[in-house]
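A single protein chain has been removed from this complex, and every other one stays in its place.
Moving on to chain A:
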Amino acid sequence: MHIAEGFLPPAHAVAWGVASAPFVVHGVRSLTREVREHPESTLLLGASGAFTFVLSALKLPSVTGSCSHPTGTGLGAILFRPPAMAVLGTITLLFQALLLAHGGLTTLGANVFSMAIAGPWAGYTVYRLLRRYDVPLMVAVFSAAFVADLSTYCVTSVQLALAFPDPGSGFLGALGKFGSIFAITQVPLAVSEGLLTVLVMRLLVQSSKGELTRLGVLLAEKQSRTETEAVTR
């Protein structure tokens, strides 16, 4: 769920932009360094951005019978790491605002914070934690996608509750209001996105080992297994 253009008051829009800036700047610096050292990475990163954009355009069957689209933040964070996702997510959100009229330019900072920063970092943290304790890959992938999706919506609820506190019960009441609306629709969607991400990852492990190794996903698998073995010894 993108926050629509003009939805946030100016002060909130600016504040979320300021909050997102350090993460995006960090991502831009690491991306610039990567591209300067390996010029061919431009194309790979561009392909990753296009994949993220297309992933967010896939229609996901919802439990309620309607359909929605995945955020792609969990899969993106596992494949490309959260700093790269901050930049790729910002580019994707900019494209969505200008090409699809989803989200907006004044709310770009808030959307970047929830979708390109909070979601990927939450999902990636869960993924790394579970892999460290040798939880099976697909369980870790499902959990990462589920948490990334849900945390994106939780942050969006906080952003909306801060901007529109409830007249009767203030911030907490508004958080409950927005949170319960999202909970009805988003918990099933987060489960759906988790399942979809597992299906995608399972096919990728079978057919694209080269790319996954190049991205460090399978190497990270080996490393975390070695670390766990060392700990048990």
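Keep this in mind: contacts are C-beta pairs under 8 Å (C-beta built on N, C-alpha and C of every residue); 3 or more make two chains touch, one makes a residue touch a chain; residues count from 1.
Keep in mind that, in the parts below, contacts and distances are computed from a predicted model.
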{"item": "\"Sarcosine oxidase subunit delta\", \"Dihydroorotate dehydrogenase B (NAD(+)), electron transfer subunit\", \"(2Fe-2S)-binding protein\" or \"Cobalt ECF transporter T component CbiQ\" - which is the UniProt name of the missing chain", "value": "\"Cobalt ECF transporter T component CbiQ\""}
{"item": "Omitted-chain contact residue, chosen from A:18, A:47 or A:129", "value": "A:47"}
{"item": "Residue in contact with the excluded chain [from A:15, A:85, A:130 or A:200]", "value": "A:200"}
{"item": "Residues of chain A (touch criterion as defined above) contacting the omitted chain", "value": "1-2, 4-7, 9-10, 13, 28, 31-32, 35-36, 39-40, 42-51, 53-55, 57-58, 60-61, 75, 87-88, 91-92, 94-95, 97-102, 104-106, 160, 164, 166-169, 173-174, 176-178, 181, 195-196, 198-200, 202-204, 207-208, 211"}
